[in-house]
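Have a look at this one before I ask anything.
Complex shown without one protein chain; remaining protein chains in place.
== subunit A ==
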């Protein structure tokens, strides 16, 4: 059955993983014969390269308003009530929001039977909540782990704005369960699809451990270096190749030098050829402090690399089957991560077995499989 599918995002093309995901899904749904419309609430200052100009995408895109609505604090509390300027900003914001919501209502009304609205972020949901959604099925999404949300204002807003959507989708069952325990009984889950499928896997010939990610606190490269300082002395013939750039580069290089690791660590910078670079390694390592559903792991596993990673989120446990197609270490325990790396570097047969298992197992996140799951969900929510 061909459907009208709306994606409502913070912005059509802001830089980030959600945008990549949105346009990947939009393309896949279009290929399946659905009519897709990507709607951004506002424009963005930091746009992402989508491969082609918006107008040439095979589906419609709309930005409701190029300018961002004015920020306003909460209306609760005595102080907020007597602050006139604040109250004025708030009412301007609310009026603006109603105007944009009316545009959404018009779009949704024009859609035929079986229409689906997918709201990719909770901020966008604040607009959708004001619109009339009696016709279409509304699916809300949160693309981060429960723990990550909990540390932000999104925790409260997810509970407030997603309470009545037809389905709230998290990345994993575990995250969904945690939201259910918070009283969101409409929570379910849907994993992200593989971004690409490498035709050629890594031959796992080079004695190199790879890491890919921004050189920023969240990616925990500092912990990776600590772990490497314990594992490297046992394997002097191996190198650690660190891909990526970022604000912490200088600090990290200093740390590397002071740990005496300059001989075994190579700073590779950013790369535009991820599949090609992945083929130059035999082991992949992820040392992040927090993740949602990390695409880097999916890509490495699809390239047949065995992975060692900190167990920092349900998404990681979901992707890596510990002991079968990769190895996990408890978050922050660098000695344990070093042991996992040591295991993989010491044992060629183990690398081969886990690498092949990884490539086989991540097929479950293939694009065909993911589209099938989405279409089943649309049908299920109409029952």
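As a working rule, a residue touches a chain if its C-beta (ideal position, glycine included) is under 8 Å from a C-beta of that chain, and two chains touch if they have at least 3 such contacts; residues count from 1.
The definition used in the following text is that contacts and distances are computed from a predicted model.
Colleague: Given the choices "CDP-glycerol glycerophosphotransferase family protein", "Carnitine transport ATP-binding protein OpuCA", "Protein-export membrane protein SecF" or "FAD-dependent oxidoreductase", state the protein name listed in UniProt for the chain not shown.
Modeller: The record for the missing subunit names the protein "CDP-glycerol glycerophosphotransferase family protein".
Colleague: From the list A:13, A:144 or A:226, which touches the chain that is not on show?
Modeller: That would be A:226, which touches the missing chain.
Colleague: Among A:1, A:181 or A:234, exactly one should touch the missing chain; which is it?
Modeller: Hidden-chain contact among the options goes to A:181.
Colleague: Can you work out which residue in A:252, A:331, A:344 or A:362 touches the chain that's missing from view?
Modeller: A:331
Colleague: Footprint of the hidden chain on subunit A, which residues?
Modeller: Contacting residues on subunit A, toward the hidden partner: 166, 173-174, 176-177, 180-181, 183, 185-186, 188, 217-218, 220, 223, 226, 289, 310, 312, 330-335, 380, 383.
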